[in-house]
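Structure record follows, encoded as structure tokens.
Only a single protein chain was left out; the remaining protein chains are all shown in position.
Chain lettering (A, B and C) follows the sequence in which the chains are written, and residue indices restart at 1 in each chain.
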Amino acid sequence: MRIVCPFCGERELGEFTYLGDAKPVRPEAGASEDEVFDYVYLRDNVAGQTSEYWYHGGGCRAWLKLTRNTLTHEISSVEPAAGVGARQAVK
Amino acid sequence: MKYSIFSLARAALSGHKNWQRTWRDATPKDRYDVVIIGGGGHGLATAWFLASEYGIKNVAVLEKGWIGSGNAGRNTTIIRSNYGLPGNTGFYELSMKLWERMEQDLNYNAMVSQRGVINLYHSDAQRDAYARRGNTMRINGIDAELLDLAAVKKMIPFLNFDNARFPVQGGLLQRRGGTARHDAVVWGYAHAASALGVDIIQNCEVTGFVRDANGKVTGVETSRGKIGAGKVGMAVAGSSSRVAAMAGLRLPIESHVLQAFVSEAIKPLIPGVMTFGAGHFYVSQSDKGGLVFGGDIDGYNSYAQRGNMPVMEDVCEGGMALMPMIGRVRLLRQWGGIMDMSMDGSPIIDRTPVDGLYLNAGWCYGGFKATPGSGFVFAHLLARDTPHKEAARFRLDRFRTGAMIDEKGQGAQPNLH
Amino acid sequence: MTSQSHRLTSGGLIDRSASLNFRFDGKAFSGFQGDTLASALIANGIKLVGRSFKYHRPRGILTSGSEEPNALVELRTGARREPNTKATTAELYEGLEAASQNRWPSLRHDVMSVNQLFAPIFVAGFYYKTFMWPAKFWEAIYEPAIRRAAGLGRAAGVADPDHYDKAWAHCDVLIAGSGPAGLAAALAAGRAGARVILCEEDFSLGGRLLSDGGTIDGVPAAEWLSRTLAKLADMPDVRIMPRTTLFGVYDGGTYGAIERVNDHLPSPPEHQVRQRLWRIVARRCVVAAGAIERPIVFAGNDTPGVMMASAMRTYIARYAATPAKRVALFTNNEDGWRTVETALGAGLQIAAVIDARPDISPAHRSLASKSAFPVLHGSVTGVDGGKDGVRKIAVSLTGDARAEVEADGLAVSGGWNPAVGLTSYHRGRPKWRDDIAAFVPDGAPPGMVAAGAANGDFGLSACLSQGFAAGAAAARDAGHSGKAGTAPVADDEAFSLTPLWHVAGKGKAFVDYQHDVTASDIELAQREGFESVEHLKRYTTLGMATDQGKTSNVAGLAIMAAVSGRSIPETGTTIYRPPYVPVAIGAFAGHHRDETFHATRLTPSHHWAVEQGAVFVDTGLWKRAQWYPRAGEKDWLDSVTREVKAVRGGVGFCDVSTLGKIDVHGPDAGAFLDRVYINTFSNLAVGKARYGLMLREDGMVYDDGTTSRLAEDHYFLTTTTAKAGLVMQHLEFCRQVLFPELDVQLTSVSDQWAQFSIAGPKTRDLLKEIVDPAEDLSNEGFPFMGAREVRLRGGLKARLFRISFSGEMAFEISVPARFGGAMARNLMLAGAPFGVTPYGTEALGVMRVEKGHIAGPELSGTTTAADLGLGKMMSTKKDYIGRVMAGRKALVAPDRQVVVGIKPTDKARRLRSGAHIIPKGQTPGPDNDQGYVTSVCFSPTSDQWIGLALVERGRERIGEIVHAHDPIRGEDYDVELCNPVFYDPDGGRQRG
Partner (left out) sequence: MSSCAILSSTIRMEGASVADFSWTARSPLEHALVAGTHGARGVEAGVSLTEIRNFDLIQVMARRGQGAELGKAAKARFGVAVPDAPKAVQTSDATLIWSGPDQFFVLSKGGKHAMQTLAPALSGSLSDQSHARALISISGAKARAMLAKLSSIDLHSDAFPVGAAAATSMDHTSVTLWRGGDRPDGQAVFNLLVFATFAESLWHTMLDSAAEYGVATGHSAELA
């Protein structure tokens, strides 16, 4: 697999580390156990297009959000994951 | 037809024209007491135990392709019960005991071969962890031995002991561990279950659940029509999330690809099963002569049933580091199976929040060795509606309560288990 | 010495001036440069080359390529022995030694051929039906016998002495195969300006042009070939790689290829590798890998001397070697006739042509009459012959007539199967084409197309034009707009075929030669319900041999289709799996073996420690000094005990540079740390350090370490050695993904600093010799948990932290890493008056156990902060990673296993980690297994073994005597549960 890092360009799979589904958003402080349980443990585990976190640890150390098809491994987009998993920022 | 050397000899005289189908080619009935989704080892074993242990014979096993087409037919055939945590230890030993009588139970030679499984250690910390695990096994009445370097050298002298990056220091040995012929396990259960009246229905894909007004599952929609069921059991590891989604369930499971490899057949070289403790590599040699080996999962969610190169290289690197004598042996075939990787690395066998629907899932890369045990306890759950004693911790709600069974201590990240 | 009795006196692409000596089964022969082992054996009149897997039937050479199922040998000897090597692809070299395999005592007289007598029982899957009683006999008797009988060649059994490496290559257009289609593709893509890589598994380029000739662009094929190669050689961005097989295609346009760099030499030259694994990244790929001729299944089709028609003409035309003197041809298609032409051209006799088609072309009819050989319309039903080859061929003619043909060689052509492997590896299913009765590529991976014979278009003209078009299109798709020019042209050839898979007859008719799968095995499988092709494959082992079914798969499923009443496309194919040809495991490993299996990390004082005679331990990738033995010490325990005593009684130092070190910068650095640690860091004063604990989001302890505040907006965070990289990744995730609103920056500075722990009551005395006298090191000037930059004597700046893992008065000092060696030397020098002692990780571990500090064995990933006795650190005033999940019922249950100290009731007793804790007086069992020993050491301070354990309700049970149960080491003894802090529980020493 080759991933086009938005910062570094196309790179080999070995430079990246997979984390998991980028859909769940970390619940706010004070969230219930049920909400956090859902965030930490339950997964859609989609067969098809899914968004997910990858870390370019062997390169620029950016966390990325990939849209990838789990049936074909085809990657349709790669973007910086900045803030993707954030709860609404408390200003 | 009873299988034996005598029936073979008789059949030979008639040019083998009289053999019957190994399992009946059933057409679906309108309704069964129990419908098992998934014609893999676990599903077929469940059906056989339902029929043979619990007297429930009005059972169908629905398989979307050909039986054994999932992970049952795509693994490295290892059997062992060398687990270290309560919940796992007793269950896998139950399974091991069932392996030991399988062929006589089924009248089918699954080539269960207890040539031993050794996990090598390369550091004091690893030795201590294996000691802890071995002691758990012994306390549970399971055979386990902690070998020192001299004993390992004597047993498997061909390892790299001289110039290894991470020298072998010893190993945890379970002599009763070994391998079995994976396809034969599937066919054996199909053969025996079919003989007891279980309907095995191939090319029958489940496309939805039939629910009554209370939400209870009362049957399944399939590519071959609607089939009613008293209870529905899912044994579709690799596809658990997809099937559960049809019932509106989200599971603590991700699907990952695990590759396995086989070499060209060579004369006997490796006695039992070995796992490298300083890299991702385990190996055994099949009766046919191929080295069957594997390593880590590819590391990202996948339903693609094929692997990528970095893991193939990583596995071969482990192999060469452990035993550089395999350098000129050729890798013949690589394949990938889809694993139900659970959030703590241990399986789930439980009722689901949906009435009438029962779940057998989350086997990670350890499902094959569990086949008979899984069938046994899942049949118990389906027959009695209470978990079998040895599967009592494989609860679906354990992630919610915090009672995880996390052998590797990696937490809620499936690809690290 | 047998002369090359079956070598033509002229012709062929061999170098007759370079004679090569070789041995087969110990007997000496000679051949020429340019031969394969197979062609050299044929040139020497050798027909019997191997024995089959199950029945040990005598077998000869069937093909001339990598699809060979029969002619497998053990190549080379000793540590370089390579089992199952195809004689048809092994390049001849001076001194080559090969041996036949799977036979005893000799190839001609193989005792195991007795298996043929049991053939009526040894049908497909017979072993599933027997060997079950008595159960114990399986491992003891049946299985060992089966294992000995199975397998083919013998592996060397000793370490491979050769080297391998791996490399990357990048191109726009990757081409598999150098036949007419591949060369045309390369020409087009290269002219268009694309970067091209062409891989050819053979050592000679040209593919079937080397055997079949023809005319291209008005010149003989050989001339066109050499002109084309010259043109390609002039293109700097076209790279031709012979002896290189493209074996797999992976995601993102990554291809695997194996280059046999030096397999054509007795052994690789110095500094060179045997083989190289290529990972080729290509925008586009043109598969021009050709097609494989397929056998027809008939009784006796495995007799030595039966050979694929194309292979026979290859041996004659390319190698000038004659497999037979009097050749018969059995064909169902036009192409087989070329062999007749080639054989006639070489002066061989044609015994007969058996053509299964009802009619043949007028050209062939006139050839037959001109050359006076009969054309029989019918099929071969049997072969009379044995080890020494074909003698007579039984033919059933259209109608009921029969005929016999005397011949010593039978060329067979059942048609051609495109090499669909590469195009099918992403689970694409090839599609059936009726006109050629073969599967052709469909559903190829993105960016890949097949051209020429690989696409089912077998004619030379079609190969050239398709290859050229594919090359030009691939270059264009990859963004190259240069002119490709015009395609090479050749006269078209007809290809007509009447499908014929299986001829009924008496005797074994082989589908899979190597695995001895016969037509009747397939019928049996169908009868028993193994109708799915995957069941068929698994039940009969069809196509699972070293040739991956290249000659057998399609015939097998055609027979299955016939017996199960389905069409061939309905029956379908099995899933194609890489690699296309078997690849040495050593090549996949490259140089990652032996001591270079993984990289090695060295601490800044490593070479100094080597000089000191330190013993090293592997910790992850690190080499760390474990202890420093001295003369007279009888074992490690002596050394470690001395080191601990020296620290506790004086002063010692230890390189702790392996800790992960992270600069946390920015105005929100404190707020950030508050969210990742369970305790608070935003209120840490500048110049102070604090111990911190991190959880995973699931509430379990992840890592710990000391973090110091060096400036208002600058913290210096340390991690454990084991988790250094992972913690950095985790923190970056928190920073980038979860908390983007915080202004904080992270930089790993792990390698920037050489860090030493200096510990013991004389630490301050020693430091005073190192640190600039102007620095105040007094308890008031530099109190416990102080952290700041100091000047050393000589002006070097260092960071000094007053933290202690040992429980002693201690500092950690950091200097820029290149001064690490100097620091160790200077500590030794300056500390000499105080008896300074370097200590290793063992002594470090002893002192931390004495002090009750947690480390790796307790940070198992399944322990909570409370389990470790650190629950009070969990702030209730803020959110942090893991906070909510840590509160789940089972994680706060009162009966959890928690850390306690243990000491044996018998002071002389040695403790061991991994022992389990059982209540005293009870019989150990699953229900009273209450925990286990995590860490132990001999404590010089307590003068006995002590340890830490995780024990159910342990903290409530201090003082209780329990049982340490260690059956795996055969030990059982009593221990007392105690406070885990064995040493200086008040902490007075570290604060003093």
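Rule of thumb we're sticking to: contacts are C-beta pairs under 8 Å (C-beta built on N, C-alpha and C of every residue); 3 or more make two chains touch, one makes a residue touch a chain.
All of these numbers come straight from a predicted model, not from anything done at the bench.
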Practice item. Kindly name the visible chains that come into contact with the excluded chain. Key: A, C
Check your understanding: Among C:Ile121, C:Ala403 or C:Leu742, which residue is in touch with the absent chain?
Key -> C:Leu742
**Study point:** Omitted-chain contact residue, chosen from A:Ala22, A:Val36 or A:Ala62
**Key:** A:Ala62
Revision key, fill the gap. The one of C:Gly613, C:Gly794 or C:Gly925 in touch with the missing chain is C:Gly794
Point to revise | Sites on chain C contacted by the missing partner chain, in the whole complex | key: 165-170, 195, 270-273, 279, 281, 591, 596, 598-604, 607, 622, 657, 663, 665-668, 714, 742-745, 747, 749-754, 768-769, 773, 792-797, 815-822, 825-826, 829-830, 832-833
Review point. Tell me, which residues in chain A touch the chain that this view leaves out?
Key: 7-9, 11-12, 14-15, 57-62, 80
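Going forward, only the chains that are shown with their structure count from here on.
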Check your understanding: So which one's got more C-beta contacts, B-C or A-C?
Key -> B-C
Revision key, fill the gap. When centres are defined as mean Cα positions, the distance from chain A to chain B in whole Å is 30
**Study point:** Mean-CA-position distance for chain C and chain B (Å)
**Key:** 23
Practice item. Identify all positions of chain C at which a residue touches two or more other chains, and write them in rising order. Key: 250-251, 254, 279, 426, 697-698, 885, 888
Check your understanding: What are the residues of chain B that contact at least two other chains?
Key -> 304, 308, 400, 412
Exercise for review: In the complex, go through chain A and note every residue touching chain B.
Suggested key: 1, 12-14, 17-21, 33-34, 37, 40-45, 47, 50, 52, 54, 68, 70-73
**Study point:** Of all residues in chain C, those that touch chain B in their complex
**Key:** 53, 80-84, 120-121, 123, 126-133, 135, 138-139, 143, 146-148, 150-160, 162, 164, 166, 248, 250-251, 254, 256, 277, 279, 425-427, 520, 524, 527-530, 532, 534-535, 538-539, 541, 544-546, 548, 575, 577-579, 582-586, 588-590, 592-598, 600, 617-618, 696-700, 856-857, 860-862, 885, 888-891, 912-916, 924-926, 929, 932-933, 965-969
Review point. Which residues, counting only chain B, touch chain A once they are in their complex?
Key: 239, 241-242, 245, 250-255, 299-304, 308, 310, 343, 399-400, 412-415
